[in-house]
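After the structure tokens below, expect a handful of questions from me.
The complex is shown incomplete by one protein chain, all other protein chains being positioned as in the whole.
== subunit A ==
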Amino acid sequence: MGVTCVCQLPLAEGKSVQQTIDILHKKLEQLGAVKQGSFTVDCETYHATGNASGQPTKLLYVMHNSETPLSCLALFEGGPCLTADGNFDVLMIKLKSHFQNAKGHKVESRGSRYRYCDFLIKVGAVTMSSSARGISVEVEYCPCVVPGDCWNLMKEFMQSFLGPSIPELPSVFSSKPEGLYAPVDCVDTMTQYLELFGRVRKQQVLPGTTR
């Protein structure tokens, strides 16, 4: 597991989500990338209930990634995170009295997985309550473990198929001391997905839709 960057791709002018994804797939294939199956990342939101002392309720996010199919990741908003076995979901049902599932808040990114040399590219359509909201692009450079080392290299690669809309160094990395490398589990990746899902969720609020 190498250095991973997740970013949101703005829709192409006058194109739908699926059309923009198709354009991107075509660009990747022209570059010489090979399709290797598909991937899914999903995120469920839980409200912490039953804390007597009127504090604002904290949110708990439970995420799954098809790259690590046997584990499940629980992230507290701004707090600690936990990597657990897949049946953590069952435990969450048992904890219903403390954490309530915010139904309709489930966000999911689903799409194809491409490999180009030592890069892994995942282009997914972000859906929320079964409507497509945006596009996520995950780029992983597998051989390198220090984000600061290969960032320029990754930027150059992303430029080759994303054009000018390339992201800045993800904040998960910039907030860490230099030289600390990405851990073997995918916490850094999932944190980036969570940020992206949060952005997508807010974006949805703007048109005034209700869930």
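Brief remarks follow.
Note that a residue touches a chain if its C-beta (ideal position, glycine included) is under 8 Å from a C-beta of that chain, and two chains touch if they have at least 3 such contacts; residues count from 1.
Please note the rule applied: contacts and distances are computed from a predicted model.
You can't see one chain of this complex, but its UniProt record names it "Mediator complex subunit 27", from the set "Probable vacuolar protein sorting-associated protein 16 homolog", "EKC/KEOPS complex subunit CGI121", "Mediator complex subunit 27" or "serine C-palmitoyltransferase". Set against the missing chain, the residues A:48, A:132 or A:150 yield one that touches it, A:150.
Set against the missing chain, the residues A:99, A:119 or A:197 yield one that touches it, A:119.
For subunit A, the list of residues touching the undisplayed chain reads 1-2, 32, 116-119, 141-146, 149-150, 152-153, 156-157, 160, 179, 181, 184.
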